[in-house]
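Heads up, one of the protein chains got dropped from this complex, but the rest are sitting where they should.
When the chains are written out, they are named A, B and C in that same order, and each has its own residue count from 1.
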Amino acid sequence: MTRRLRLAMVGGGRGAFIGGVHRMAARLDGCFELVAGALASDPQRAMDSAADLGIRGYPNFAAMLAGERAREDGAEVIAIVTPNHMHHAPAKAALEAGFDVICDKPLALTVEQGEDLAATVARTGRVFILTHNYSGHPMVRQARAMVRAGELGAIRVVQVEYPQDWLSTRLEETGQKQSEWRTDPARAGLGGSLGDLGTHAHHLAEFVTGLGVESVLADVQSFVEGRRVDDNAHLLLRFAGGARGMLWSSQVAPGNENALRLRVYGEKGGLAWSQEHPNQLLHTPLGEAPRVLARAVGALHPAAAHATRIPAGHPEGYLEAFAQIYRDAAEQITARREGRAPDPLSAATPTVEDGLRGMRFVAAAIASARAGGTWTVV
Amino acid sequence: MTRRLRLAMVGGGRGAFIGGVHRMAARLDGCFELVAGALASDPQRAMDSAADLGIRGYPNFAAMLAGERAREDGAEVIAIVTPNHMHHAPAKAALEAGFDVICDKPLALTVEQGEDLAATVARTGRVFILTHNYSGHPMVRQARAMVRAGELGAIRVVQVEYPQDWLSTRLEETGQKQSEWRTDPARAGLGGSLGDLGTHAHHLAEFVTGLGVESVLADVQSFVEGRRVDDNAHLLLRFAGGARGMLWSSQVAPGNENALRLRVYGEKGGLAWSQEHPNQLLHTPLGEAPRVLARAVGALHPAAAHATRIPAGHPEGYLEAFAQIYRDAAEQITARREGRAPDPLSAATPTVEDGLRGMRFVAAAIASARAGGTWTVV
Amino acid sequence: MTRRLRLAMVGGGRGAFIGGVHRMAARLDGCFELVAGALASDPQRAMDSAADLGIRGYPNFAAMLAGERAREDGAEVIAIVTPNHMHHAPAKAALEAGFDVICDKPLALTVEQGEDLAATVARTGRVFILTHNYSGHPMVRQARAMVRAGELGAIRVVQVEYPQDWLSTRLEETGQKQSEWRTDPARAGLGGSLGDLGTHAHHLAEFVTGLGVESVLADVQSFVEGRRVDDNAHLLLRFAGGARGMLWSSQVAPGNENALRLRVYGEKGGLAWSQEHPNQLLHTPLGEAPRVLARAVGALHPAAAHATRIPAGHPEGYLEAFAQIYRDAAEQITARREGRAPDPLSAATPTVEDGLRGMRFVAAAIASARAGGTWTVV
Partner (left out) sequence: MTRRLRLAMVGGGRGAFIGGVHRMAARLDGCFELVAGALASDPQRAMDSAADLGIRGYPNFAAMLAGERAREDGAEVIAIVTPNHMHHAPAKAALEAGFDVICDKPLALTVEQGEDLAATVARTGRVFILTHNYSGHPMVRQARAMVRAGELGAIRVVQVEYPQDWLSTRLEETGQKQSEWRTDPARAGLGGSLGDLGTHAHHLAEFVTGLGVESVLADVQSFVEGRRVDDNAHLLLRFAGGARGMLWSSQVAPGNENALRLRVYGEKGGLAWSQEHPNQLLHTPLGEAPRVLARAVGALHPAAAHATRIPAGHPEGYLEAFAQIYRDAAEQITARREGRAPDPLSAATPTVEDGLRGMRFVAAAIASARAGGTWTVV
């Protein structure tokens, strides 16, 4: 068993979004233990947020790196979950202080910052992981393995798109925090939809095909009046080796929540994957019936099994639902101890009475069948 | 913040399936900390399995209950993840020893055992949670809330089914552990598909409609020769208040991995939910266009929000993929420290080079667009 | 080439539904020519309806049979498209007068009438075709051929359902003609949803599996207050040879327009077909990835090809859209001749201007590509 690595976090305090996701992801497999954080740019909010989580708090990342470095049981890995403009400084400092780094995407605000980080990683010899999270899906890894194994033949066409709709109106004027920094070139960088979504799409296309994008031709728009970065982009792609592609990123396409979708076509077949239904991978071998690959069926590549937590027949999402039962159980148990009423919403959790109903139901069903099919009271 | 509850586990040792799922579910929200286990019926395997997990091991559940009760920092909650015939004894003992209990389904081997547990829960005043995990999905909670709010009118028809295919052949003869005990009446109970799947379907139908099944009429089959419990069952249902239903459970329906599906129809509309695509709930108000409800769109009931971890626009399954990045990161980091090569499959994790490619890609796209749409080298 | 058969019709006059469908179906392949009709029970409406269609009109079916029999160029085949209670008399009379018969389903009002018709067919030696139209889909024929060829192994489980929602309220009280006779036991027969939908589902299940239903167990409801026939039915089925099944028919399931769906599971695999997406047949061989069969892919059975009009790559529905262009063309042409404005809705039909736009579009695209990718005015 791998020992749990001690993790500290930059960003992700009260009101943040992706920080909480990083924490759940870090917990799920029990590989990390969060021990410290510089969770907000405001020192007081940083300390309060750490207290919320019951971890060591620091007013800023520099103090945290120093403090954790000094402890015997200090953090070993730094997760950076701040807005884009605050990736470079803490990441560089963490690397130079000898920490490994897990950083949210996109890497940085500018190519120059990115190059500096890459150089720092090379110089320090630390591990640097970027959370292009969609590459963690079993069926994405399966797709990549299939392409590598030559099952599609030479790749010809790549279609990748990542439309959303949440910026269809001028949300950044309403005080909504996420939209404010994501539409501010100083904090988000050159790209709006391109930086936030296009980088995911670009990474996914290269990740699965194993082919680098060599040149790009772009038509980029800001449809919402007054918006300072792009909210929609249409790109033509040319890949190494001759494959061609199209990439669409959008934040103004109503009805698209998070519709990242990749299609790859080669001489011998095609693959299609959509993150909204991540458990299926459509494989279309030329001249044969399309096949719906899933984790449970047939012989998948080891790369897919490597990214799978739950056995055949249980889709992704299963774990969250299962965890909900545990979360509601914790609330029920804690409330009982504290002598207070539990959150009424946690009462949906099944109890012994539900179990007893189930037992009676099965017994009645078996009795009905044994009687040759008669209505039997449960 | 709720303090983490200390959890001990009965069952779930080497080679088990659902125990690992319980552990991940317990970890995800950080509400529980696993501290001890009696993880297998064989004492040596029990101790070895605990060592694997780095927790206190016990040779059997009785020893564990005694040992943990005696410690200041002992477990507070017992999770029972054994085969069905081993639910009753440890659950009863745990309750009587003052522990709260989280128990896998179905509740027990017989109605009598179930009644005894219900009585024990009532007598001891402990919390007892049964992991009918499908009730933890946000869209299932949304469905239940909609029915309760009268949005479907009086319920008329309930269609629920839970087909699988993994027992289409006589798998229990091959030494496969899961199939052995699940087709053994002494360990699984009266019901085969009924106990394993029918109880989930039954709970889900009652959970969402809020209506109890009053009587049942069954036709139950064992299609695979020599099978000792049912592997397929067709049930007619009559619910309190006059609704009628059908329930199908099967382990011999090829192509169905885990196809739990519920459809509920009332005077004013219908709802359909499938656990294979758990993020969508189809709402069909009578005389209007069907609507695809998801966590991100429109005003959901608080019950759905209560069961949601990730903001609008990100589907369930997202967390597992995200966690994969963290897991691969842990492997990369640990291997570097241990001076060994990391598992090659973990190399799929994105690094700084991927991030730099992304930065260059966005910059090239913006440059192309600014030049009026020209091919630009990345 | 088969000579067109001369067809006469009983029922299907003004305000009828299924008569028009029969006429389009008869025309599509050019095998029939409609020459006469007794199109309504009211003599005047019968004659007016015939005039609408430009065919020989008769006040009732007896007159029609006599009249057509007397003509050298008289009808050879009688199509019966009346409500259920008016199938037996004209069908029997037609058979006895030497006509072949095409009759809408269900066959008759009672089993006795049905037996009498079967005996009449046997005695007269005429052809009698019942329009269980869903058996005409290529993918249904493919499914049947696959089962016959043993590709599923011995059949174990059959799930068939046919829900609708149009009778969720007491529509028959509103004067709506279709609902009036379909909920009147004197005109529709014993079964409401069972007769209208259950017979289709029953036929489809037997058609595809080649297995007869030997016994049935039913729970039948009339959910809408005051309704005189069933509007929902839950049936358990036992087939010859040991297969078991469930059948659900409903007219009160909101959101279901016409959701006939069949699933068949055997020892070696399963098949699923839905008439709302009739061009796909899901084949799930045990232990392999599910395959989506369509007319264009791989080697289908001749039975599927026999029922296919349009080559690979064009779905059903294509013909109606194509026909719409012709219908709008006819309106444009006729209006021009008659010196009147055409129906404005027919103006959506593409004309030479649309074609020219297309030519220019292609030319501009090619020019842009040849210039290395530049914006080119269309």
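Criterion: a residue touches a chain if its C-beta (ideal position, glycine included) is under 8 Å from a C-beta of that chain, and two chains touch if they have at least 3 such contacts.
As the structure is a computational prediction, the values presented were derived from the model and not from experiment.
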| item | value |
| --- | --- |
| Partners of the unshown chain among those that are drawn | A, B, C |
| Selected residue (touches chain absent from view) among A:Ala63, A:Ala89, A:Met246 or A:Ala367 | A:Met246 |
| Per the touch definition above, residue among C:Val10, C:Leu65, C:Ala233 or C:Met246 touching the missing chain | C:Ala233 |
| Omitted-chain contact residue, chosen from C:Leu107, C:Met146 or C:Leu262 | C:Leu107 |
| Touching the absent chain when the full complex is considered, from A:Ala62, A:Ala89 or A:Ala272 | A:Ala272 |
| Per the touch definition above, residue among C:Asp73, C:Glu225 or C:Glu353 touching the missing chain | C:Glu353 |
| Residues of subunit A (touch criterion as defined above) contacting the omitted chain | 156-157, 159, 161, 165, 168-169, 217, 219, 221, 223, 232, 234, 236, 238, 244-246, 248, 250, 252-256, 263, 265-270, 272, 282, 284-287, 290, 372-375 |
| Residues from subunit B at the interface with the omitted partner, ascending | 217, 236, 283, 287-294, 297-298, 373 |
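Definition applied: only the chains that are shown with their structure count from here on.
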| item | value |
| --- | --- |
| Chain closest to the middle [Cα centroid of all protein chains] | B |
| CA centroid of subunit A to CA centroid of subunit C, Å | 47 |
| Geometric centre distance via CA averages, subunit B-subunit A, whole Å | 21 |
| Rounded Å distance between subunit B and subunit C, as computed from the means of their C-alpha atoms | 43 |
| Residues of subunit B whose C-beta touches two or more other chains | 217, 219, 236, 238, 373-375 |
